[in-house]
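Of the protein chains in this complex, all but one are displayed in their positions.
Letters A, B and C mark the chains in the order given here, with residues in each chain numbered from 1 onward.
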Amino acid sequence: MQEYFLLFMGAMFVNNIVLAQYLGNCPFIGTSKESGVAVGMGGAVVFVAVMAAAITWLVQRYILLPFGLDYLQTLAFILVIASLVQFVEMFLKKMIPALYKSLGIFLPLITTNCAVMGIALICQREEMDLLTTVLFAFASGMGFMIALILLAGIREKLAVRRLPMAMRGTPIGLVLAGLMSLAFFAFKGMI
Amino acid sequence: MNRLWKEFSKGLWKELPPFKLVLGLCPVLAVTNTANNGLGMGMAVIAVLTLSNFVVSLLRKLIPPKVRIACFIAISATLVVAVELLMQAFSYPLYQQLGIFVPLIVVNCIILGRSEAFAYKNPPLLAVADGLGMGIGFTLSLTFLGSLREVLGAGTLFGVAVMGDWFVPLKIMVQAPGAFICLGVLLALMTYAENVQRKRKGLAAVQGATHDCGSCGGCANVAKSQ
Amino acid sequence: MKEEIKMIVVLSLICGLSGISLAALKQVTAPAIEEQVLTYVQAPAINSVLSDHDNNPIKDRKSFDVDGRTVMVFPAIHDGKLTGVAFETSGKGYGGKIGVMVGFSLADGVLSGIGITTMKETPGLGSRVADLSYTSQFSGHAADSVKLKKDGGDIQAVAGATISSGGTVSAIQNAIGIFNALKNSFGKGWS
Partner (left out) sequence: MIITSGLTLFSIGLGAATILSVAGRLLYVKEDPRITRIEEALPGANCGGCGFPGCSGAAAAIVANKASASVCIVADAETNGVVAAIMGQEVVEREPELAMCDCTGGQRATDTFYYEGAFDCRAAHQLYGGSKSCPSGCLGFGTCVRACSFNAIHMGPDGLPVIDYDECKGCGSCVDVCPRGVIGVVGMTARLLHLNQTTDCLAPCQQKCPAQIDIPKYISQIKMGDLDGAVATIRERNPLLVICSRVCPRPCETQCRRQHVDEPVGINMLKRFVADRELRSGVRLPIPCAKDTGKKIAVIGGGPAGLSCAYFLRRLGHHPTIFDAMPELGGQTRYGIPEYRLPKADLDWEIQGILDLGISVKVNTKFGVDFTLETLKEEGFDATFLGIGAWQASGMYAEGEDLDGVMGGIEFLTAHALGQKPAIGDHVIVVGGGNTAIDAARTCIRLGAEVTLMYRRTRTEMPADMEEIVGAEEEGVQFEFLAAPARVIGDENGRATHLEYYEMELGEPDNSGRRRPVKKEGSEKRMAASLIIPAIGQKPDLSCLYEEGDEESCPLETTRWQTILANEDTFETAIPGIFTAGDVYTGPDLVVSAIGDGRKAARSIHYYITQGEIPIPDATQRDMIPHTLFKEINNVERKDRAVLSHLCHGDERNCTFNEVEGPLSEAEARAEADRCLRCGLVCYDETIDQQEYREKKNI
């Protein structure tokens, strides 16, 4: 139990997917201008990351490894993830329209989100089992969401503050992300 | 010829991917801890980008529009795997350094973006020029950022010590925070330079480059209108 | 329907073609990749555990079958005479698998040294099993009873990292088992 808890905290804070692993930076900078959008995007990433990690784990374990095709991992994973995203979109639309309304519009943005693919790849490289994979994906997704919401909160405040013209927009977003990343360094050694 | 040059050169400055369009941030941040890594990543991207542009452009008449994104992904993923294999075979240490960012080239929005925005609509030669230009621009940017961070963070350039003994490396520069801050400050400097020029021309100053990847452009508006 | 069939066919064909071309590429590059992996991943460990040789252990490697598993054995040859062998085994550490390259001296049947190849132990704690102060305990150790002190042996575990130490030791014990099983076959391999 403790092991899983540590894994969870580790993935969420110590090895935060955006701030320490450099994954998913495009949407991190792109969708962190408004906190409402950040929550939606974060939620969608958590959702898809867990599904994708689980399914790619199955693909790797039962299709690629038995045939010795693990070098095709990248190709197989991206196909699976792209199809999955599209499938989820259709599924939500039909079955859970309420959820689709709040997350659906972000789904197409996720296909090219390297956080999702990155999480799936990390799980394979670390040779995790299925339960760990799901837990790790969930925690990493949450880490993404937390970082995104924090940054969006800061950027919303900052939109009305004095800034050199050239710093406004993405540059300050990146510097802020850097400072947040520095802050997240404090979690190193916690576990 | 003129057209070719135009498509090629736009990636070098006007639409310089990481700085002007602020695209493909993950590799830009992750693998630029040394100049060497930046260069290597850039080469891999050049290869994938140029070839995927070429292939997409060749097949553009065959690919049904409905599944075009899936096809683009499949094509670029294939090329990425090929690059992965070749890198393992000929430059294993680089492969180790770049880690999962090699397979992640496949989700680099530049690749998909160019396929969608350019290659799917233009003949192969132009598409190659576009991909090559963008790729070279990307590589140069990555190498530059990598050199900067390597010099500041380790006092070396391409592994060769360039700063004197007096220099105390800012270790943070080769880690994640340094990556973010370095890129942020660079973007700001570029905008500042542009603003100085604009001022000379009598134009109003503009704010820093905006992140505007094709697929994210509308989401702020979308969310607002809900 | 027709539309869908076309869609399915195009997508599957592209995937199939990708698979075929990649497999071909894989076959072409396979030897080079193996060479590279050995050169960059195993070579440092091999060279550190094999004391006295004038050959290239990687080039002269040979595979042996033990209990249905294949073990890649790297020989140390001096003046045309096989003086030692090295191969990799693994044990379970705190953070996952710990890979250990174990070298044996054929002349006196002792361990000529060990080197950690892969591990994901906690930095500063478990990771200290890779430190020379720990690994050097094994150099020249008799290849029969490698045990931690707490189990009645003479190996001093890394303070605070008993699991990691236990992992390496079990890997070494494993290697000793293999060594003993193959001891007699080595001579035939390189003579």
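In the analysis below, contacts are C-beta pairs under 8 Å (C-beta built on N, C-alpha and C of every residue); 3 or more make two chains touch, one makes a residue touch a chain.
Predicted model, so just to flag it, every value in this text is computed and none were measured.
*Asks:* With the missing chain put back, one of A:14, A:51 or A:79 would touch it. Which one?
*Replies:* Residue touching the chain left out of view: A:79.
*Asks:* With respect to the chain omitted from the figure, which of B:16, B:48 or B:74 is a touching residue?
*Replies:* Checking the options B:16, B:48 or B:74, the one contacting the hidden chain is B:74.
*Asks:* Which is it among A:69, A:99, A:149 or A:179 that touches the chain not included here?
*Replies:* Considering all chains, including the one not shown, the answer is A:69.
*Asks:* Since one chain has been left out of the picture, which residues of chain C touch it in the full complex?
*Replies:* 4, 7-8, 11-20, 22-24, 26-27
*Asks:* List every residue of chain A that touches the chain not included in the displayed model.
*Replies:* 59, 63-64, 67-69, 72, 75-76, 79-80, 82-83, 86-87, 90-91, 93-95, 105, 159-163, 165, 168
One rule holds for everything that comes next: only the chains that are shown with their structure count from here on.
*Asks:* Based only on mean CA positions, could you tell me how far chain B sits from chain C in angstrom?
*Replies:* 37
*Asks:* CA centre of chain A versus CA centre of chain B: separation in Å?
*Replies:* Chain centroid spacing, chain A to chain B, equals 20 Å.
*Asks:* By residue number and range, which residues of chain B touch two or more other chains?
*Replies:* If we look for residues of chain B contacting two or more partner chains, we find 70, 74, 77-78, 81, 85.
*Asks:* On chain C, where are the residues touching two or more other chains?
*Replies:* Residues 15, 18, 22, 26 of chain C each touch two or more of the other chains.
*Asks:* For a test of understanding, state which residues of chain B touch chain C in their complex under the given definition.
*Replies:* 62-64, 66-67, 70-71, 74-75, 77-78, 81-82, 85-86, 88-90, 92-93, 96
*Asks:* Considering only the defined contacts, which chain C positions touch chain A in the complex?
*Replies:* Touch list, chain C to chain A: 15, 18-19, 22, 26, 96-97, 120, 122, 124.
*Asks:* With touch defined as at the start, can you tell me which chain C residues reach chain B in the complex?
*Replies:* Touching chain B from chain C are residues 3, 6-7, 10-11, 14-15, 18, 21-22, 25-26, 29, 32-33, 36-37, 39-40.
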